[in-house]
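The complex appears here minus one protein chain, its other protein chains still in place.
After this line comes chain A, so read on.
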């Protein structure tokens, strides 16, 4: 069965997306009308050199920023003009983020970090603990629940971040250079977890400037100078379970 048949509507659809900063004379255009679709179960790498606008694109797709033009349809709904509170709810309920620099809270335990989205969702503590423990076990950190975030390794930190991204059962996981701060061995573990999650049906959007990292996705969207350069399936996909280290 093809992806299109699994879900006939695209999960994410952008049409002529435009983003510029500043006003009047000082206006800086970052995105010049980008259009593409992402379907349920996809694993897309957004690639491009730094300054290409790929991060801005991810921020808009992840509801961290607002587009200045064009249309954004998420799960079939037009989400172009949502206000701050609605965006926060989208991030809380539908999106999971994994960042390059982990962004874990200091002076808090692994379990508490993963529970954070559920705190803002006003979940009961018992439910939050149960859900957070389950996702931490699924990324192989069941033995680190009560560790403080400064007591674990970089690879483990990124796995905590992945668990935090998963805990609210999001529609999409955004991973922004998730291996950028890791050694190649930890990096490949993270890519393997992302590939496993995709196998289980999760939609993943990976932002990277490393081709070797991007080739773990099923499809690569290349952005250059704020425009879509190419949108192609990965011809020779890398599988992290067959690799020992992440090539750079």
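Simple rule for what comes next: a contact is a pair of C-beta atoms (placed from the backbone, for glycine too) under 8 Å apart; a residue touches a chain by one contact, two chains touch by 3 or more; residues count from 1.
Note that in this section contacts and distances are computed from a predicted model.
Trainee: According to UniProt, what is the chain that's been left out of this complex called? Choose from "GNAT family N-acetyltransferase", "Cell division protein FtsL", "Multidrug ABC transporter substrate-binding protein" or "Two-component system OmpR family response regulator".
Mentor: "Multidrug ABC transporter substrate-binding protein"
Trainee: For the chain left off this view, which of A:18, A:89, A:134 or A:234 is in contact with it?
Mentor: A:89
Trainee: By the contact criterion defined above, which parts of chain A meet the unshown chain? Give residue numbers in ascending order.
Mentor: Listed in rising order, the touching residues are 59, 62, 64-65, 84-85, 88-89, 91-93, 97, 99, 103, 105, 107-108, 116-117, 119-125, 127-128, 164, 168.
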